[in-house]
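Comments concern the structure below.
All protein chains of the complex are present and in place, except for one that has been dropped.
Presenting chain A:
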Amino acid sequence: MELSKRTIKGLSYLQNVNVISDETFGKLVEITISHVCEKPDAISVSQIYGSKPDIIKAVFADLTILLVEAGRHSYDKEKLSNYLQSVQISGPRIDKICESYSKYRTTIKRCLENIGTSLPHVVDVSWCLDYCIKSNTENSVGMPLYHIRLSTIKQSETIFLKFTCTTQQLQELVYKLKDAVRHVEKIANT
């Protein structure tokens, strides 16, 4: 994990009791976590501005950055506090932040997992076997045909992928799939 100097400087404001009171601090952490977990609740940041809105805004942003980055690197509580110590930020308030982070760690990670671009996921397959008797070019074809429908999910949207293939083509596909499975198993075993 890496944070810029500006963010670290902003986080060091959190230690200052004169700038941010205990009550404001608790609310700030709560609000930040609720926003990172994508569950914004009733309290908005503007209600805790007090006399220093610019600092509260900056600290709110820096705290958000810290939590998001920690979640991105899958840090646990220990690792996070170690990191903060290594950039010379420590104290009872930081411990509190680490505690809240470890409490919401899985939620933050899940929220982050949901973001991004990915290839469609194949989740299901349905098929049926047809027998082609005749076609306009051939009097007797006599060939089995597989109709395959793959259900894929992309951005929580189900997309169906339909195609028709002969037995040989299907066999080739199955071999390729088996090959892929073998590769994955090889990765799992190393």
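We adopt the following convention: a contact is a pair of C-beta atoms (placed from the backbone, for glycine too) under 8 Å apart; a residue touches a chain by one contact, two chains touch by 3 or more; residues count from 1.
We adopt the following convention: contacts and distances are computed from a predicted model.
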Just go with whichever of "Molybdopterin-synthase sulfurtransferase protein", "Large ribosomal subunit protein uL30m", "Coiled-coil domain-containing protein 22 homolog" or "N-terminal acetyltransferase A complex catalytic subunit ard1" UniProt uses as the name of the absent chain.
"Coiled-coil domain-containing protein 22 homolog"
Which of A:Thr24, A:Ser100 or A:Ser151 touches the chain that is not shown?
A:Ser151
Of the candidates A:Ala58, A:Cys132, A:Leu145 or A:Cys165, the residue in contact with the absent chain is A:Ala58
What is the set of chain A residues that contact the non-displayed chain in the whole complex?
2-4, 6-7, 9, 35-36, 38, 40, 45-46, 53-55, 57-58, 60-61, 64-65, 68-69, 72, 78, 82, 85-86, 110-118, 121, 123-124, 151, 153, 155-156, 158, 184-185, 187-190
